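Every protein chain of the complex appears in place save one, which is left out.
== subunit A ==
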Amino acid sequence: MIQTENRINNLFEQHSDSSKIMSLFLTAGYPDLESTVELILGFEENGTDLVELGMPFSDPLADGPTIQYSSNVAIEQGITMDKIFDMVREVRKHSEIPIILMGYINPVLRYGVTRFCERAAASGVDGLIIPDIPLEESGIMVDEARAHGLPIVYLVAPNTSDERMRRIDTHSEGFVYCVSVTGVTGAREGDEVAQSVQRFIERVKTNVTRNPKMVGFGIKSHEDAQRISRDMDGFIVGSALIDTIRAHYPEEGWKDEVFAFVHSLKYGKL
């Protein structure tokens, strides 16, 4: 079983104020290898509760153009699994923010599942999201992850049946990642997300009862986030964050612009 002192569990158990939990996705090594740690620490200072650190893959088939781009940049900069673990270790010198590694299974298999879980846990990683490992294929790493106290977060999508949502809720640990729209990752117009999402949210509320619920895909502003996560424990932003980095990097003061965006996502525009 997952040890109770896991930072993700603590986050959801101890979260008391009325604001939603905010999780940010950042591709490790984007926009450069040096900035990742500083960005994570700055995200935390600006209201981020949880970080999903992306393990870049050359063929991210569930991702839209934004995360394809950030993944390519990170790979070109020479990101490796060991460097990602170093980044997490560095963050841990300064912060207890929960960190989930998120990425495709192939680099994990290549690294070796056992070795990967050992090093992830030792570096201070709190959980894993592997989008191309559905429940059916979880056997490939679930025991190793559990043995190292690493919860695996599963996803539910708008076309996931009620029965399957309940099954995923049983197996998911940490929280359930609710994908608000069918499609790849990427910022979308607010209306596009809101219209289709309500019925899905209702189904999630009914069927996901054991785990906290985080909603993601397409969220690009505080207003989107508030509207979509009303009945959820929190929300996840990825592509819109990376788009913001891309818009300002490497001009002077780019990090401040990024942190201001992060702050506004959580608290609204000042």
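Convention: a residue touches a chain if its C-beta (ideal position, glycine included) is under 8 Å from a C-beta of that chain, and two chains touch if they have at least 3 such contacts; residues count from 1.
We take it that contacts and distances are computed from a predicted model.
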Request  = Have a look at "Cytochrome bd-I ubiquinol oxidase subunit 2 apoprotein", "Sulfate transport system permease protein CysT", "Tryptophan synthase beta chain" or "Rieske 2Fe-2S family protein" and point out the UniProt protein name belonging to the hidden chain.
outcome  = "Tryptophan synthase beta chain"
Inquiry  = Touching the hidden chain in the complete assembly: which of A:31, A:131 or A:174 does that?
reply    = A:131
Inquiry  = Which candidate, A:108, A:214 or A:265, sits in contact with the chain we can't see?
reply    = A:108
Query = In terms of residues, what is the contact footprint of the unshown chain on subunit A?
reply = 57-65, 68, 72, 75, 80-81, 104-111, 131-134, 136-137, 154-161, 164, 168, 179, 182-184
